[in-house]
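One structure follows; several queries about it will come next.
Missing here is one protein chain; the remaining ones are kept as they sit in the complex.
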Amino acid sequence: MVILMEKNTPEVNVERVIEYLDKAGYDVHRSTGVEHILLGVIGDTARLDIRTMQLMDGVADAYRITAPYKLVSREFKSDDTIFKIGDVTFGGDETVVMAGPCSIESEDQIMRIAEKVARAGARVLRGGAFKPRTSPYSFQGMGEEGLKYMRAAADKFGLLMITEVMDKDQIELVEEYTDIIQVGARNMQNFTFIRALGKARKPVFLKRGISATYKEWLMAAEYILSGGNRNVIFCERGIRTFESYTRNTMDIGAIPVIQKLSHLPVFADPSHGIGLRDKVLPMARAAVAAGAHGLMIEVHDDPDHAFSDGAQSLYPEQFEELMSQIRVIAEVIGRKVAEPVAV
Amino acid sequence: MVILMEKNTPEVNVERVIEYLDKAGYDVHRSTGVEHILLGVIGDTARLDIRTMQLMDGVADAYRITAPYKLVSREFKSDDTIFKIGDVTFGGDETVVMAGPCSIESEDQIMRIAEKVARAGARVLRGGAFKPRTSPYSFQGMGEEGLKYMRAAADKFGLLMITEVMDKDQIELVEEYTDIIQVGARNMQNFTFIRALGKARKPVFLKRGISATYKEWLMAAEYILSGGNRNVIFCERGIRTFESYTRNTMDIGAIPVIQKLSHLPVFADPSHGIGLRDKVLPMARAAVAAGAHGLMIEVHDDPDHAFSDGAQSLYPEQFEELMSQIRVIAEVIGRKVAEPVAV
Amino acid sequence: MVILMEKNTPEVNVERVIEYLDKAGYDVHRSTGVEHILLGVIGDTARLDIRTMQLMDGVADAYRITAPYKLVSREFKSDDTIFKIGDVTFGGDETVVMAGPCSIESEDQIMRIAEKVARAGARVLRGGAFKPRTSPYSFQGMGEEGLKYMRAAADKFGLLMITEVMDKDQIELVEEYTDIIQVGARNMQNFTFIRALGKARKPVFLKRGISATYKEWLMAAEYILSGGNRNVIFCERGIRTFESYTRNTMDIGAIPVIQKLSHLPVFADPSHGIGLRDKVLPMARAAVAAGAHGLMIEVHDDPDHAFSDGAQSLYPEQFEELMSQIRVIAEVIGRKVAEPVAV
Partner (left out) sequence: MVILMEKNTPEVNVERVIEYLDKAGYDVHRSTGVEHILLGVIGDTARLDIRTMQLMDGVADAYRITAPYKLVSREFKSDDTIFKIGDVTFGGDETVVMAGPCSIESEDQIMRIAEKVARAGARVLRGGAFKPRTSPYSFQGMGEEGLKYMRAAADKFGLLMITEVMDKDQIELVEEYTDIIQVGARNMQNFTFIRALGKARKPVFLKRGISATYKEWLMAAEYILSGGNRNVIFCERGIRTFESYTRNTMDIGAIPVIQKLSHLPVFADPSHGIGLRDKVLPMARAAVAAGAHGLMIEVHDDPDHAFSDGAQSLYPEQFEELMSQIRVIAEVIGRKVAEPVAV
């Protein structure tokens, strides 16, 4: 932290600030300029409340000069974090596509959709068994029964599986089924929960909170890494702005920014990001063009009767079109998207 | 829900929409105007995804005409919800002040501060034993030990007690000590948790999420009321906007708006709302002038050495000044603030 | 500006930054700490693009340590700017109320309303002759004819007059009639216009842009002061946030913040700030309680038939009630509101 003293402030104020910092266990480096005195604070300033310093007599302003996150930063680890689950590589030169319905609705439904997305080149099956809903009166998910159907569907079609966990008590149960644990936007700062994920055995897919700053998002990942779980994937899924025509405003710029600040993979979820089926394709192309390491896409073969989020789910044919478009775009930046397969 | 069909759309599109709604169990009331056909949808449309309707062929737009919340609304209960805990009335003509430190730091600290705020006229002691922190490296609270000290302090000085619960697993423990359960802004949409609070035995103090719309905030309370717990207090504590000079932007307008939409009491927390000690007094006065049923104020007798949020905590003398100012302001709108007492 | 070099960056990078700044005419003060090298840049750094510095090799970050505004700041002038127009004092211990219709609609209308607001204690008559409208098809104002009626009404009832100017070409004309020039939110960063206001002969009432930061708002006033016109009044009128239930979100916190950063008076406009008549009273009380030097209030004696903004205009009786309430509140912080008068 750097503390700027007011012009011509009496020496006693400078001394009082230094004494305060000294007692709190910091080294202080004093630098006297023509107009201003600057104090450099050395030590673990993450625990120092910047506002406390700003309110002290004679202090003009204070600035953090080191980021509060460590393990997630490029400063800590400069090369990209790349990891494999089965034969799928995350964070490397493969653009990985996760696809499936918003909610698991029945054994038959998840089987049918898994087959379709696998054929088109998806590598991971998505689907929700526990649903966070703004209304207590909405469909809340199939629970463990859904997880079983989904695991079977993923295995049958050679896919990995990702599903959302809503609470620390569910982690153990869901880990028995899933390959990747999804954390929803509303839980990004549920600290009890994300702390527990530091002890989880599976990689964590961390969606950005709807109004989370880049720093807060990185700090949420820091909770998980500091607990020992080093495999975190960020996922941009739209933020809340003044514009309410679309469900959210997808912050495509977050992709290159987070990739610069952190070594962890960055995905994008255009289905939630834009919230309307007919605009999912352009936004998915944009995310891949901006350098996303992967996509999460909602696909449903009967979206008009989906239990949730049908309006933002692609038809299987649209998903195939999307896959063929992003194959070309990914190559522009040296990435590859899996080819369609006969399953 | 009202559905507006496009001008001159073929009759088959109108019929398809009606058929879809009919199968989903809704009655439809068709109204043919000069230019447009309107369809009124009758039934529990809270479960109907408005975007699905908007995407159907021939539909120009769709509008919800009933609010998705029920129990919290003035339509359900037109008169104010007023309830007592001990001799303190919430939601009535008393402007109730809750005050105390951000964190409980020691038995001695909470005793000293409880005495000071009680003398000045506070009716409820606030203080955190479990702290939600953006950094995994920050102070995380004293836990149950802190609750014991706080209960003792509240009892000694004739105060009620409010403290934050961070997780559904803590509810039972904390209920043994506290009079009111505080839900933090980051947990407002932790649905597993707020659903569990519907079964809690104590009133819930529901802080507004940092980017929660009025509707989402009301829906969060709906979760609690629909579970059987009818005593919820809303608390405006600042929202996130483009302006980052202050910690948050306090939305004083939320006070009269929520009071119009709901029958439940509305409080304000200017300490978090503005985040800087020297501006807490003007914001607290503003909240009372706007009609808040009460305030939550952070007070510390040594804020420079507080374990958390010292920069926004008032000195006890400032708190006394605040209390004497709001006594005058509350009277302007027919409310009363408790007098200072000899404790 | 302070520039922080990356840990262990080669000396050549440090030298290149110093050389760049030297050529640009700045003095550089180098300070070598345990981990980091800091460079203090001395001179008029307002012209230095902080992003250019941040992009140079070896630079970890850069921070402005002096505000880009000067004449408007407390550092330039520490005591409050107080000025009189006629017998009305702005920026002092009088809470000045400006009131009147959104638009001047006829001679009779402005006369009737002027009488009503003058009786209740308003000191300044507001009303628009040139209207900025989002739709090209809406009523655009009466023009100079309206100004004549308004001047006559103000004079007859002993009021000052304030009206909006939309363009630099209108300044000369409007100055012949008005006492104070109002600049609308959408024009706050119309630089050609605000530069011209630096040469205007009348004080300027500068509304905050709908998404203007505090810094941008202060910089807009700096344009006017740097042109020679030292009498600027800030007016908070609501900002744009994610919440769209109300027209705007009124940022009451701006009042104490701007009063701390600047010596100029700060007013509030709750009519635009909240946009709904039934919530104008609570917001007006809140603004006075927070320390506003004055209010601007829309009043209409037949709001249902107003040509513009009827929905946010008070009935004359509501305005009287407002005045009597804020008389009590203003006293709490040592201010006075004019008494009702027989006119």
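The first chain written gets the first letter, and so on, giving A, B and C; residue counts start at 1 in each chain.
The rule is short, and it goes like this: a residue touches a chain if its C-beta (ideal position, glycine included) is under 8 Å from a C-beta of that chain, and two chains touch if they have at least 3 such contacts.
What you see is a predicted model, and the numbers here were worked out from it, not measured in a lab.
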Touching the absent chain when the full complex is considered, from A:Q109, A:S211 or A:S313: A:S211
Among B:E15, B:D44 or B:D61, the residue in touch with the chain that has been omitted: B:D61
Omitted-chain contact residue, chosen from A:A153, A:A220, A:I252 or A:A311: A:I252
Sole contact to the chain not displayed, among C:Q109, C:N187 or C:N229: C:N187
Where the unshown chain meets chain B, residue by residue: 2, 4, 7, 27, 29, 31, 33-36, 38, 40, 42, 60-61, 63, 65, 75, 211, 240-242, 244
Interface with the undisplayed chain - residues on chain C: 20, 44, 46-47, 49, 51-52, 54-56, 68, 132-139, 166-169, 186-187, 189-193, 195, 210-211, 216, 219, 222-223, 226-227, 240, 247, 275-278, 303-304, 308-312
Absent chain, residues of chain A that touch it: 211, 213-215, 239, 241-243, 245-246, 249-253, 255-257, 260, 273-274, 278-279, 282-283, 285-291, 325, 328-329, 331-333
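Convention: only the chains that are shown with their structure count from here on.
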Of all other chains, the one whose Cα centre sits farthest from chain C: A
Where chain A and chain C are represented by their mean Cα positions, the distance between them in whole Å: 39
Intercentroid distance (Cα basis), chain B paired with chain A, Å: 27
Interface hub residues of chain C, defined as touching at least two other chains: 211, 241-242
